[in-house]
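Below is one structure, written out as structure tokens; the observations come after it.
As you look at this complex, bear in mind that one protein chain is not there, while each of the others sits in place.
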Amino acid sequence: MAGSKYAYVRNFELPDPLLPGTFMVFRLDGHSFHRFSDEHKFTKPNDTRALELMDHAAKDLMEQYPDIVLGFGESDEFSFLIRKSASLYNRRQSKIVSTLTSLFTSSYVFRWASYFPDAPLKYPPAFDGRIILYPGIREIRDYFSWRQTDTHINNLYNTVFWALVQQGGESTTQAHATLEGTVSKEKHEILFSRFNVNYNAIDARFRKGSTLVREEISEEPSVPSHENVPARLSVPGSDGPSAIRMRTRTKPRTRIVVLHCDIIKDEFWDARPDILLA
Amino acid sequence: MAGSKYAYVRNFELPDPLLPGTFMVFRLDGHSFHRFSDEHKFTKPNDTRALELMDHAAKDLMEQYPDIVLGFGESDEFSFLIRKSASLYNRRQSKIVSTLTSLFTSSYVFRWASYFPDAPLKYPPAFDGRIILYPGIREIRDYFSWRQTDTHINNLYNTVFWALVQQGGESTTQAHATLEGTVSKEKHEILFSRFNVNYNAIDARFRKGSTLVREEISEEPSVPSHENVPARLSVPGSDGPSAIRMRTRTKPRTRIVVLHCDIIKDEFWDARPDILLA
Amino acid sequence: MAGSKYAYVRNFELPDPLLPGTFMVFRLDGHSFHRFSDEHKFTKPNDTRALELMDHAAKDLMEQYPDIVLGFGESDEFSFLIRKSASLYNRRQSKIVSTLTSLFTSSYVFRWASYFPDAPLKYPPAFDGRIILYPGIREIRDYFSWRQTDTHINNLYNTVFWALVQQGGESTTQAHATLEGTVSKEKHEILFSRFNVNYNAIDARFRKGSTLVREEISEEPSVPSHENVPARLSVPGSDGPSAIRMRTRTKPRTRIVVLHCDIIKDEFWDARPDILLA
Partner (left out) sequence: MAGSKYAYVRNFELPDPLLPGTFMVFRLDGHSFHRFSDEHKFTKPNDTRALELMDHAAKDLMEQYPDIVLGFGESDEFSFLIRKSASLYNRRQSKIVSTLTSLFTSSYVFRWASYFPDAPLKYPPAFDGRIILYPGIREIRDYFSWRQTDTHINNLYNTVFWALVQQGGESTTQAHATLEGTVSKEKHEILFSRFNVNYNAIDARFRKGSTLVREEISEEPSVPSHENVPARLSVPGSDGPSAIRMRTRTKPRTRIVVLHCDIIKDEFWDARPDILLA
């Protein structure tokens, strides 16, 4: 066959399987999103549109990949837990990392206009992704605790910082100086005494990040109305463009919901034992 | 610091550096593009809009990454040569693979409407990517020969196949049967005798794929007009949306051009010694 | 400094860390031991001297490396369990694999004359080694069950095979033919009816392989005499050359013992919970 004299170059494609029976965490981060958020005038300290767009892209990913049993996002990053028994793409690392990063990115751009109808995308944003393997449940719990603790630390800082700037009239340099060395309690105090803000009353989305899980849908044939959605639970895309029309591989009786709750304590996990046992 | 008790999970992020001083080929492929091209009614056997969109995304990638010295695309795949001395992202494999796949995908979706103004994107497409290392010039030459030979084989087959179906009235099953076991010469013969088509007169884009290289721009300050563009050379995006406004890292005096020429013989390479020596 | 212009070649030494928090199994096998055992006239089907020499080399390895919590050997292979929290050589794969294989080999050659006083070593034997990672206890249990099942299958076959040849007067070709397709029960039957051998009465060393574990030594200052050693437990090297005089890193109150017992059922593991929890 023509071409066969060159086909030996395929021998340089080496296998890159990930260890079987091991949890995979796939994490992606926005690439140069500091500039991207400036260029697109994201509100500070949090832009709800941008966060909901991230959630929607994450939901699209989970709908395509039933092996993803959990997602957690904050700011311009998202972590996904892939169950340890997954045989997705034969656990080939580059294939998984690139395809998942690609689909998330694609969805983000595809749905941009739904969340930013008045701010056209100026240039194509990018994300980077990686897979981290964890052998046990303890590490998975600690991984997500690590991310949610990070959400808390960053959001508290940013909330006070932008209050000092936007309402307190400080320059960004001054605001950084004001906050230098302060502990959590002092930041709460500044917020309350100077800006009359109770940090714990701030939208849970900002304080807790977004946690995506699959929920069983009741046998009831009626479509759940928006009114039925519990507090602190938003369904991304429910008012957006028509759902992705790919052949969905998820079983029909589950849907993906977005929570803004604590995932450090046991309660979340005890209520959803399947996440870690799958 | 809060969170530090969980921070040990970072120790599971293992290094994945690629061998220094070695050529990297980054290749990406459309994910489930058979269905994607059906859903979006790509013309057969080749859809010029779709190919030009691929070229444009490839050009965006090369503008962002000066370490990419060559691109070659056909159908829904693209290969990029990253020069062997590149220290891009410290040669971390996942970082490179995911970021490049992401940016290409993002650009593809971002520019879709410019190439398919009448066919809105129905769902977000995805690509997968991989890096292959090659130690020497011989392997790089053979790699690109392998891809262009593949372009030739596929395009010849598809050209005859769709002529049999679209003009010859055969069913797709019949057309496959008609072509089974035929050699290249016989396919040329069918095209010519039954459909009066001289295969070698078909658009070079289809027969040779797209080769993207950097070209020095003359000192002449005038912007090159579209009329000056030589035959068989198209500048993707020249009529499209405003160019990507990222901080470009390329030196100002080069631009990326798309060629549809032979890259198997020495001529192409002899004229551009920098590609393999960089 | 002189040499600094060449020192860049060190950049090609890439890291190869093994995943933290994961069990490591180090397995080594004799290289071309079929020939080696022929050249050195090992008795068939089992050569006790050769097996005891393997055990002694394994014991030397475990004395040097406290991170090894279990060893299991049969024929010319040995598997070692390295506890999951081990930071041995920063978990660098090549370093661990090469050093452990080297020390085992070195000990095997060093102690050869003690076990084969009348058969000088004709040439230096070699072993190959590998590391396999296992995320959980279940896989570790199953790994060692796999090896001991293999011991059983091989030894039963070899025992009948050599009885047919040595006592039954069959050629090796005939013996293979006699055994082809027989199940375990039939092999037992041949042994018993034709050679009056009760397979279960054969030395447990041959049927069960050698299992090396650390045992606490009682506070009693007296050296345990050979008479105190329980049945089916042998202390390799107790009559051999003086113990290795390296700075031992093991805590003083344990010693390594060789057992020939079942390690598939729970009993062995229940009695030694530290092995899997370390």
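By letter and in written order, the chains are A, B and C; residue numbering begins at 1 in each of them.
The rule we apply is simple: a residue touches a chain if its C-beta (ideal position, glycine included) is under 8 Å from a C-beta of that chain, and two chains touch if they have at least 3 such contacts.
Owing to the predicted nature of the structure, the values given are computational and were not obtained by experimental measurement.
A.B. asks: Extract the touching residues of chain B with respect to the undisplayed chain.
C.D. replies: 19, 21-22, 84, 133-136, 139
A.B. asks: Pick out the residues on chain A that sit against the missing chain.
C.D. replies: The list for chain A reads 11-12, 14-15, 17, 19-21.
A.B. asks: On chain C, what residues meet the omitted chain?
C.D. replies: 1-3, 6-10, 12-13, 28, 31, 39, 60, 93-95, 97-99, 101-103, 105-111, 121-134, 139, 142-143, 145-146, 149-150, 152-153, 184, 244-246
Throughout what follows, only the chains that are shown with their structure count from here on.
A.B. asks: So the centre of each chain is just the mean of its C-alpha atoms; given that, what is the distance between chain A and chain C in Å?
C.D. replies: Spacing between the chain centres: roughly 48 Å.
A.B. asks: From the C-alpha centre of chain A to that of chain B, how far is it in Å?
C.D. replies: Spacing between the chain centres: roughly 31 Å.
A.B. asks: For chain A, give me the residues that contact two or more of the other chains.
C.D. replies: Expected reply: 133-134, 139.
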